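Every protein chain except one is present and positioned as in the full complex.
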Amino acid sequence: MGLEAKLNSDGFFVTKIESIINWARKNSVYPMPMGISCCAIEMMASADPKYDIARFGSEVMRFTPRQCDLMIVAGTVTYKMSHVVRKIYEQMPDPKWVIAMGACTSTGGMYRSYSVVQGIDQFLPVDVYVAGCPPRPDNLLNALMQIQDKIGKTRPKDFQNIKLPELNVIQNN
Amino acid sequence: MELKELIQQKLKEKFPETEFEFSEFRDELSVKLNKKNILAVCMFLKEDSDLEFVLCEDITAVDWASRKNRFTVAYHIFSIKNKFRLVVKADVDENDCNIDSVTSVWKTSNWQERECYDMYGIKFNHHPDMRRIYMPEEFEYYPLRKDFPLMGIPGSLPLPKK
Partner (left out) sequence: MDRLTKQDVHPKILQKLLEDTDITIDDALENEMILNMGPQHPATHGVLRLLLRLDGETVIGCVPDVGYLHRGYEKMAENMSYYEFIPHTDRLDYISPLANNVAWVLAVEKLAGIEVPLRAQYIRMMVAELARIASHLVAIGSFAMDVGALTVFLWTLREREKIMDMWDILCGARFTNSFTRIGGVANDAQPEVLSLIKKFVDEIDDNLSECESLLNTNRIFIERLDGVGRISKEDALSYGYTGPNLRASGVEFDLRRAAPYLQYDKIDFKIPVYQEGDALARYFVRTDEVRESAKIVKQCLQLMQPGEIKANLPKSVLPQKVEVYSKMEELIHDFMIVNFGINPPVGEVYHAIEGSKGELGFYIVSKGEGHPWKCKIRSPSFIHIQSLPHLVKGHMVSDVVAIIGSIDPIMGEADK
């Protein structure tokens, strides 16, 4: 109703395709919670009634990667777990974004030891880093808003010339 | 306390040929013995009707970084009937790095001994499932030994490509 009240005449407006698509995409970001340790609890707390994440459109925290566009890596990533995270990242469809939540994912955090990866950007492309140990839920909501800004600024030329992965083609011989 | 004397007396009566070293620190009793007798002593401590040490709280090892008797395996056992905790210790040398497993006495020692093996490299004889638990199976080193560096050995753990 709000949109129709703003239009001057019979319901036409002229805009660019990318504005509509970006507006739709950024207001319905489905996060994929890769909750590994303590930051996962603050991520759960950002979904509870006090710091509602549903008002940003991210109500649906689906645990299957095929339906999500944003991966929130929350918790310490060890070498053993890094293969799993990478596998799930590859299963997400394009376009996708990654939030590195907390100090452990940004640089290894307070764990300078033999089994912790010192920063997930060694094997994943990261868009937003959130500082804190663990970051407050408001901090995570700020990161989500920055991702929304980033989505709002994407242009079609960012998606052209993308190398698509090889598909398994069934040979009928 | 009379419970401590009762334990010492019973152990000396039942196993006259093994030598025990009793010590007390901060009101806790600990007994040190040779690693050959560990299974028999643990079985006796669990099944004796006065003592009844039914709960095995913890099995761990300490690396002293010395030439002789490099490791000490410590068993913390608790008796619910008497509300008393006892620490049983056995020395393990680096050249002969194995000790009998007590999985037949307490089932909880299965994973705790696996963790000891993963971190220190001490093998437990007659253990039903001796493999690593925290580090991946292909890892070649034992992390908690004193000669393993804190930051790890570069290249020992693989990382996926970007």
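Here are some notes:
We call the chains A and B, going by the order they appear; numbering starts again at 1 in every chain.
One rule holds for everything that comes next: a residue touches a chain if its C-beta (ideal position, glycine included) is under 8 Å from a C-beta of that chain, and two chains touch if they have at least 3 such contacts.
Keep in mind it's a predicted model, so treat the numbers as computed, not measured.
Within the full complex, the residue among B:K4, B:K35 or B:R85 touching the omitted chain is B:R85. Of B:N37, B:T60 or B:S156, it is B:T60 that touches the chain left out of the display.
Those residues of chain B that touch the chain absent from the view are 25-26, 28, 54-58, 60, 62-63, 74, 76, 80, 83, 85, 87, 106-108, 110-112, 115, 119, 129, 131, 133-137, 143-144, 148, 150.
In the full complex, chain A contacts the hidden chain through residues 34-38, 40-42, 44-45, 48-50, 63, 75-76, 78, 80-81, 84, 87-88, 90-91, 110-116, 133-134, 136.
Assume only the chains that are shown with their structure count from here on.
The mean-CA centres of chain A and chain B are about 46 angstrom from one another, to the nearest whole unit. Those residues of chain A whose C-beta lies close enough to touch chain B in the complex are 79-80, 82-83, 86, 112-115, 117, 122-125. Within the complex formed with chain A, the chain B residues making contact are 134-136, 143, 148-153, 157-162.
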